[in-house]
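Only a single protein chain was left out; the remaining protein chains are all shown in position.
Let's turn to subunit A:
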Amino acid sequence: MVMSGMQNGHIASEADDICPVCKNSTYLQKNLRFKINTKCYHRICEGCVDRITSTQKKCPIAGCTFAARGVIPRRGEYRVQTFEDLAIEREVDIRKRVMAILNRREEEFYSKRAWDDFLEQREELIMNLVLKTDVKKTEATLSKYKEANADSIKANAALERNAAAQFESRQTLQKEQANLRRQAAQQTYEDDRFHTLTAGSRDVKAGAMEVIHDDGPVSDPSGLVKGLRKLRPPSPEKVYDPFMGMATTRDYYGLQADYPSMRLTKAKNDTRTRAGGFDFQAYYDESLLRAFAGLGCFIDKEKTGQGPPATRELATVVAAESLPGRINDEVF
């Protein structure tokens, strides 16, 4: 069993790109493109394809069995090749045809063994066609199967399409999620940087317009000018807050005038304490604040980024979506 006439399914290189018909080559004509015939897998340049199919000529390659039989190739039979090795190109085409017929699914089989046997059988048939052994018998088997199992073939094809579509939409969804996560991370990173860079230089920025982070370029109301950013006038400078946004209201408790406390009794009754200016109210307030201070804090939020860590699956998609580009090395 040697790969039959297909051995001209060359190992390609630059030297290969000469059209066997018009002898044009990529060396002289940079944008020369080739197509193959899906019947005999002969490869000629696009110009020759046009010429031959418009004037109804046979495949021009010497020794072509199809040409010998007087078969006229049609325009649609020529296409761009996918694989460098034309033998593989042909094999895949055959495979596609056979797989469309013998499209049984694993769950239809009673046992793993039966499924494996089916797989081997299918492979056997494909190889028959590829190697041109027992072609007639194989084709007969296939068409017989096709007739007898029309319903199952249709149903399985639909299932297959469904699965592919589902995979597709899942991928898109994941990509969207990934992009959102990436943007969020980028935002946090830029905010961090922004804060470190602009700390203390607030007044320089005051008065400048602020960019609203949103959905990309827009055009002006008349539609003439495109690619605009949405800007908004600067918000008035906030009053300086020495506590940096720390809450001053006491949400979790109300302060009472006095609390009974064994420990404090002695001190309360001791005029010396009062004389020294000790304020029990302030002490109560402080103690309660400390006791409740943690209630409004959520550690998860304070950690990097927002929300829980991504699943490994999503994280992989995020990594895949990562754009190359310089990461700032000024991280110190």
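Here is the rule we use: a contact is a pair of C-beta atoms (placed from the backbone, for glycine too) under 8 Å apart; a residue touches a chain by one contact, two chains touch by 3 or more; residues count from 1.
Operating definition for what follows: contacts and distances are computed from a predicted model.
Undergrad: Have a look at "DNA 5'-3' helicase", "DNA-directed RNA polymerases I, II, and III subunit RPABC1", "FAD-binding domain-containing protein" or "NEDD8-activating enzyme E1 regulatory subunit" and point out the UniProt protein name belonging to the hidden chain.
TA: Answer from the UniProt record of the missing subunit chain: "DNA 5'-3' helicase".
Undergrad: Quick one: say which of A:T65, A:T82 or A:S143 touches the chain that got left out.
TA: In the full complex, the listed residue that touches the missing chain is A:T82.
Undergrad: Give the residue, chosen from A:C22, A:M127 or A:L142, that touches the chain omitted from the document.
TA: A:M127
Undergrad: Just name the one of A:T65, A:S143 or A:Q171 that touches the chain not displayed here.
TA: A:Q171
Undergrad: Contact with the hidden chain only, please: which subunit A residues?
TA: Residues of subunit A in touch with the missing chain: 1, 11, 82-85, 88, 91-92, 95-96, 99, 112-113, 115-124, 127, 130, 164, 167, 171, 181-182, 185, 189, 263-264, 266-267, 270, 273, 276, 278, 287, 290, 303-305, 309-332.
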